[in-house]
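Removed: one protein chain of the complex. Kept in place: all other protein chains.
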Amino acid sequence: MDIWSFITNPFVSIYELIRGGLSGLLTSVGVPDEIVRLIVFLVMGGIVVTVLLIVAPVMMMYMTWLERKLVARMQDRIGPNRAGPFGLLVPIADMIKFLTKEDIVPEGVDGPVHFLAPIVVVIPVILSFAVIQFGVGMGAVDLNLALLYLMAMGSVATIGVFMAGFGSHNKFALIGGMRAAAQIISYEIPQILAVAVIVLLAGSISLTGIIKAQSGLFGLGWFIFYLPVGPIAFFIFLLAATAEINRVPFDLPEAESELVAGYHTEYSGMKFGLFYLAEFLNTFLISAVGASLFFGGWQGPFVQQVPVLGIVYFFAKTIVLIGVQLWFRGTLPRLRVDQLMNFGWKRLVPATLALILFTASFLWAYRLFNQFLTGLGG
Amino acid sequence: MITTIPLVYYLTISAALFCLGLFGALARRNAIAVLMGIELMLNAVNINLVAFWRYGSPDPIGDQSGIVFALFVITLAAAEAAVGLALVIAIYRSRDTVNVEEIDLLKW
Amino acid sequence: MLLVEQFTLLIPLFPLLAFAIIVLFTRNNNRLSSWVALIGIIAALAVSLGVFFEALAEGPELAQNPFYSAPIVWYPFGTATLNFGWLVDPIGSVMLFMVPTVCLMIFIYSTSYMKHSHVDEHGHHVSEDDPRYARFFAYISLFAAAMLLLVISSNLLQFFIAWEIMGFCSYALIGFWSFRGLKEHHIDDAQVGRARAAGIKAFLTTRVGDVLLMTGIIFLFITVGNLDFTQMFNPEGLNNMLLGEPPIGALQWPTLIALLIFGGTIGKSAQFPLHVWLPDAMEGPTPVSALIHAATMVSAGIFLVIRMFPLFVFDAQSGGFSMQVVAVVGAFTAIFAATMGLAQSDIKRVLAFSTISQLGYMLAALGIGAFVAGSFHLITHAFFKALLFLAAGAVLHATGTNDMFKMGGLWRKMPITFITFMIGALSLMGIFPFAGFWSKDEILLESLREGWFHGGAVALAQFVYILLAIAAFLTALYTGRQIFLTFFGKPRDEHAYEHAHESPASMWVPLAILATFTTFLGLWNAPFISAFFHFVGEGGLVGLAQPFEHAPFDDLANISVYVSLAIALSGFLTAYFIYGFRPVAAGQADPLARLGIIWRVLANKYWLDELYGYKINLDGTAQPGLLLRFVGALSRASYWFDRNIVDGLVNLAGWIGRMLARVNGWIDRNIVDGLVNTTGSVTGEIAGWWRLMQTGNVQNYALLAAAGAMAFAILFLLRSFT
Partner (left out) sequence: MDVIGIISQLVFFLIAALTLAAGLATVLLRNVFHAGLALVGTFFGVAALYLMLEAEFLAVVQILIYIGAIAVLILFAIMLTRSLMKNEDSNINKQWAWVATVIVILFVGLFILILQVPWQHSGTAVYTDLVPHLGTALLTTYLLPFEIVSVLLLAALIGAFIIARE
């Protein structure tokens, strides 16, 4: 391994070094091959998971900071500015607060359900991170069913929301939970259909495949540029995904003016912190997925030569998309329940169906045209 | 990996799950619990279909009929759940109960 | 190499797209809608011409290696697959040249024709669009799309789908004025009634043929196992039909199927006895008549016979008589319709009967095996008949009436229309050198040669020749009558004459273009050139390997030319002596009416409408024909019979029964009841005990079912293990 490739691709290089060293060590000690592979698999998996589990909460903490800053600017305020420079230590203070606050369990709650709900909400999100491709060759797993897997994980979170709403023994929580569940299953459909458009374009349901399909045009052949399908699909995806994770303007399940705090009304301390974590990780997740599907993920100029640029591109795109969602939050009012359901079922679903039909027929015509061109050449 | 677990294991689990589901469907009072029992039975059947595909088919890649049938079963289960639960809710609205024993308009 | 052929499927797609766009988006904007339709048909024409020229470049070899691809898997079931695609052979490519060209002319013409002028409350002449202008263009676009789809169909089922779409379009367009909005001044209630009845009549009459056709297709699929034109006629498939029991007596399968398919043609191409719808179809707007008569609907029927020609040939070779039937029906219809055409006063109806008659020519030609002559007449007829209809439309648009006895002397007012109409009429009569002359003469020549000079006498061809020759005379006669009544003599209705004016450019330019085609198209297959024959006939046909025999340009041909020219001229001269020499004055009856009873027979169209059709009166009312009335009367009679006699018998039986029942009742109450009550109470006791099984609890039932199933399973297992 020469120094240039180490500099241009440091993370993967370090990973490869550790793996090579470990397996070499074990083989030289005389451990059978099969066991070596098993141990290396477990150890390297552990390392990747640990890195992910550290990066994700840190990311989330600074997203809360970003949200406060941005929303404050939109509301003509300064935002956090006391703890540390530009208030950069506020998230840390927040975390300490969450960890040290008393965990109140109200009377009459359904004990195990109430206890497990925040965990069930957080786990699918973290599991989803397994398939995200953070850079060139930097995904925990390169699953060939990655998109389907992401959708499946997104739908599992509903169970957690249900548990929180039902287990709290509180009518606000119950209504919030039911609203959340109805909203999630309603908006799951346009989301999956919008993603299906991209699947049609890329001809793959693996995230790597989709990102690779956008490598044209000097790393800028992103699906968002596929007019007119790309922007429309992206718009629908963004709306549906925002609704699916219950953020403004679709934050009815936790509408503070109607339902106190929705399904997590009865949570405090670190359990509330987990809900909070899940919400921000979800925001990060859908931004990352959106960036991968529509903006080429880690694709960009010179990424083939300098792979580490991929991480920069990926995070830049993701943060811009997060910014867009925060912008929603800063500017848009909340919808009513009937408006929400009507919009989902009567506007988004038909629109996405039409879009799929259009894309498919367009691709068909394009293929025919290509055949024609081939005929010309022959 | 596949060779280390005999087919019999899967069939046994499937049989056990099927029996549990049958018990749920036949012995629970709550109509929704009855539907849950039926879902368990369908799942058991699916395990069988997939296991037979995996172990029994001479060409598991080219001939995925086990998977296809499992997919159809899942689809039918979804339709069944939707209609079944709609019926339960309709009954609940008109008779204020979801206890299967009280829903006996056909009684002698 | 440029392969325009790859884009054949786009041809019907363009007008279809135009239809969709008009219906979905631009229906509120008349001008835009007409442009959409025009662009659609122009695009179709462009691609069609590309395909046509490519086909010309391929030459006669194209017949055995047609442009063919069936990439669209419509439905795979079992081992058979229905694939849709395109098939362009020589005659198909010529149709691809003819159909969109004529359609384009009609479309351009319609943009002006569908405007109506009337006098508003201030006394000004106002010209405004028909209230259903956009809809009209949507319909004719769909019509053109269906016809183009039919022409390029690779599969009989695809063909049938297009065929049925056309059926619907004809219904919608013939009945186009079947209701009337508040502001519609140009139509009256009588016309609304006629349009309504005519639309239904056209639809239902053609339906009879369509059902026969569908039955034929089903039988064909059963016996041959394939509906693809390229694979249907392979020898094994055809020979399959001869295996097994013949369906009805001596009628073998190929004959039956060919006749059923020909039934479709009879309906669609208005052959006797299903021709009754076509004259009434004149209630639609004139461009529609032109579309139906020239480019689309009736041509589709002939084209069906052309496509299925190998089947007819096979039937003839295996001893069937389907081709004879085609020839006899065609020849008979040719003369039969021509006689009726003599006695019509409506300018469009004369043309309608001439269409029926000319279609008869084509079928007679196909029936005696003169494939190329029949096909060529189909093409030329499309051009000159479209021309005639559009010119007639210009006349009635200008005069506001379609009664020829209210016209007269119009040549001064409408010179261009007159000249173009004359060209079309001369072509129809078969006067040298117009297109109709060449194609019609060829049919006569072929039948003449077949009948007497081709190795012995063939009675069928002789019959055909005589009938067609008489029909040619009659054709010239009624066409001459039409010309003299319409354009010559003194105006018989001053108001209509005053109102008349030359049409705008968008109406006469299409006329001029069509007239050009009519003048020169015939040379394509003139005996000394025969280019059309080389292209279409020399390679045989898809599914028919042997080429058609090319008749030499010999003495017989020369004589035949003079004979047919003489027949036509004599007919025209007869017309001149009756109508032109001493013009019919206003209010005077038709000179031919002196024929008396024969005239009345002809003018009333042999009373066929009254016999089995549906008579549509001028005032918009309609009466069912005798057959329909007979069926109606029959059902009324059976109703009466049922009410009075059957019911009476039943009532009598009832009364007797009641009397007996009284006696019985006593016995019953006193003796039987005792027994029954005993039985009943015993049963009741038992049942009261048994019914407890019906708990109404679904889980009980399910448990019993599960236990029962299990018991059976255990029984089965025990048996299999021991």
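Lettered A, B and C in written order, each chain numbered from 1.
By definition in this document, a residue touches a chain if its C-beta (ideal position, glycine included) is under 8 Å from a C-beta of that chain, and two chains touch if they have at least 3 such contacts.
Because the structure is predicted, anything quoted here is derived from the model rather than measured.
S.K.: Thinking of the complex as a whole, which visible chains are touched by the chain that is not shown?
M.R.: Result for the missing chain's touching partners among shown chains: A, B, C.
S.K.: Of the residues C:Leu204, C:Ile645 or C:Ala713, which one touches the chain left out of the display?
M.R.: C:Ala713
S.K.: Touching the missing chain, which residues of chain C?
M.R.: Contacting residues on chain C, toward the hidden partner: 76-77, 699-700, 703, 706-707, 710, 713-714, 717, 721.
S.K.: For chain A, which residues reach the chain that was dropped from this view?
M.R.: Touching the missing chain: residues 32, 34-35, 38, 110, 113, 144-145, 148-149, 151-156, 158-159, 162-163, 166, 174, 178, 181-182, 185, 188, 205.
S.K.: Taking the full complex into account, what residues of chain B touch the chain not shown?
M.R.: Interface residues of chain B facing the absent chain: 1-13, 15-24, 26-30, 32-33, 35-37, 39-40, 43, 46-47, 50-51, 53-58, 60-65, 67-68, 70-72, 74-83, 85-90, 92-93, 96-101.
Quick note on the criterion: only the chains that are shown with their structure count from here on.
S.K.: Can you identify the chain nearest the overall CA centroid, using each chain's own CA centroid?
M.R.: Looking at where each chain's C-alpha mean falls, the closest to the middle is C.
S.K.: Which chains share more C-beta contacts than any other pair?
M.R.: B-C
S.K.: Report the inter-centroid distance (CA atoms only) between chain B and chain C in whole Å.
M.R.: 57
S.K.: Name the residues of chain B that each touch 2 or more other chains.
M.R.: none
S.K.: Sort out for me which residues of chain C touch chain B in the complex.
M.R.: Contacts found on chain C: 691-692, 694-699, 702-703, 706.
S.K.: Quick check on the complex: what are the chain B residues that touch chain C?
M.R.: Touch residues, chain B against chain C: 22, 25-27, 34, 100-101, 103-108.
S.K.: For chain A, which residues count as touching chain C in their complex?
M.R.: These residues of chain A touch chain C: 368, 371-372, 375-376.
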